[in-house]
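One chain of protein is taken out of this complex; the other chains stay put.
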């Protein structure tokens, strides 16, 4: 197994950019949240790739922290989506811009 | 019990803290129990500590309690430390004892007012700061207490803040005393520069070796300290704030603006007496200021119709006596008069407060009258206090304290005929305006019916104070009348005795007769003109001279024209100078930027995400393409 590290990082970068594209394109807040998950996952992958290249466990530890953060973020984010849907009867993020800042 | 000295100070502060934090939620009864209770406990502890101090300490060695190091920076390292000696013991006794009585009185006096807990918060805070002031072992801690009582005075004068006039009076008191405070602060700077310490003991011990008698810097320091003292004690030329300070509730006037805070100047001068002895010219100035103030205030008191303003001017006048005593080196006489004055003047204010209270906020003496039968207790206690203020011979405490000052004003080695004459005329005027007030208020026809009677909570403090106004004089009797020197003997453990020219007992008797005659003739003139005379129930007509006296010799007018108007004029023409233009430009620039940036705050999450992404791109670019 001798895949160079750059290729692993490249995979992470591509996934990150795809997630970013999804975040910018969609107005549906569920899509946006999923895109954010992709981006977080890509960032975690980058850590693991780096850790793997050095043969150290630190990268995996970081991934676990990112996982914990993602779990917390998703639970709060989804609760917010539910509240928003109750209030605006829609998941369109532009409808929520009446809050102005 | 001396070890509990810190508790005397801590109790009122803790009361203030509790009331400030939880006062809204507590009932009035709880508030008054906390407010009165903490100060009463302090008073009890003071008496115990005082007995301990006097009993086990025949030489009067000061007791020092160091609590902790306050600051330690650049050679300045004051401690939070309390210094108990004869002078500070007298002061804390008066502060806590009279303070506790006035607290008890106010519990009933203020019962129906809004802000009941606020009132007791301020009052307790005041007691705490006042105790810090007189117990401080260094000048910085003294200054802390000095400013603290100024703050409480400000808060309490403006206690009824809904009336803008009261707020104005509070600001006036604060700003006018600030003039003196600034002088005091500069004095402290000079002292620190010279001695590299603000410890009072160290300064007083080192000063005579450092400065010669009458040297320029000693004069400057003494003058600056005197500036602070005249501001706080409402002496010439900073006396104008005290009559307006009567806007506060009557117990406040009794406690702060008669018994305790305004005598802080007396305390300061007595405490730093060595510095004044090094500057004889300043000490003479103190005497002259005292003499002039007591006359000016006396004439003003004579023309007031508001009962509290009469008392305010009489307070200024009596503190003038204390300054006169300080100026002629009669240290213990000044402290003695301070103590007696605290008793009778607090009582007078409480009596006046009770009269105002039962007459539904009527201040004009000409609309009172005939209250002798309606309010017998108030009348008799008020009469005792008035006798004491007027110094009626032999039967009142005020006679012994004031006669001692008058006598020493002549016989003290710094005294003179002029000072004696001023004190004598002052005594006559004091008796005159005092009994003018008594006759107008309590004799003659009834012009207003009292709506209530003062309850026991108000009467008990007045009775106790009346006892002291009468009896406290007998602890200090002149040489030819038993020669009791309990008080001066006690004070002279700390302050030097007065150097006098010896004139003999018969000469002293002549002087006593003259002083007594002055007081009695004042009473007689008041009787002649004001006893049972049908004055109309209105503000009396005044001619030009009386108006001049009524307005406190027009000091306010002069200050307004000399200081306030030019400053207002200057600030008005200075309003739009080029410096302001620069800052206005900055402000409009910020406003323009705000308009631009607020356009980006459009609430669209995707827009924000886009900006973040562009930011990431730019950051990467900046890092790798420098």
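For reference, chains read A and B in written order, and residue numbers begin at 1 within each chain.
We adopt the following convention: a residue touches a chain if its C-beta (ideal position, glycine included) is under 8 Å from a C-beta of that chain, and two chains touch if they have at least 3 such contacts.
Everything that follows uses one rule, which is that contacts and distances are computed from a predicted model.
**Q** With one chain of the assembly withheld, which option in "Response regulator", "Acetoin dehydrogenase E1 component alpha-subunit", "ABC transporter permease" or "NADH-quinone oxidoreductase subunit J" matches that chain's UniProt protein name?
**A** Of "Response regulator", "Acetoin dehydrogenase E1 component alpha-subunit", "ABC transporter permease" or "NADH-quinone oxidoreductase subunit J", the absent chain's UniProt record names it "NADH-quinone oxidoreductase subunit J".
**Q** Just the residue numbers, please: which parts of chain A touch the chain that's not shown?
**A** Residues 1-11, 13-28, 30-31, 33-35, 37-38, 41, 44-45, 48-49, 51-61, 63-65, 67-76, 78-83, 85-87, 90-92, 98 of chain A touch the chain absent from view.
**Q** Given the full complex, what residues of chain B touch the hidden partner chain?
**A** Here the touching residues of chain B are 610, 613-614, 616-617, 620-621, 624.
Just so we're on the same page, only the chains that are shown with their structure count from here on.
**Q** Roughly how far is chain A from chain B, going centre to centre by Cα mean, in whole Å?
**A** Spacing between the chain centres: roughly 70 Å.
**Q** Per the contact definition, I'd like the list of chain B residues that touch chain A in the complex.
**A** Per the touch definition, chain B meets chain A at residues 601-606, 609-610, 613.
**Q** Of all residues in chain A, which touch chain B in the complex?
**A** Residues of chain A touching chain B: 20, 23-24, 27, 32, 93-94, 96-101.
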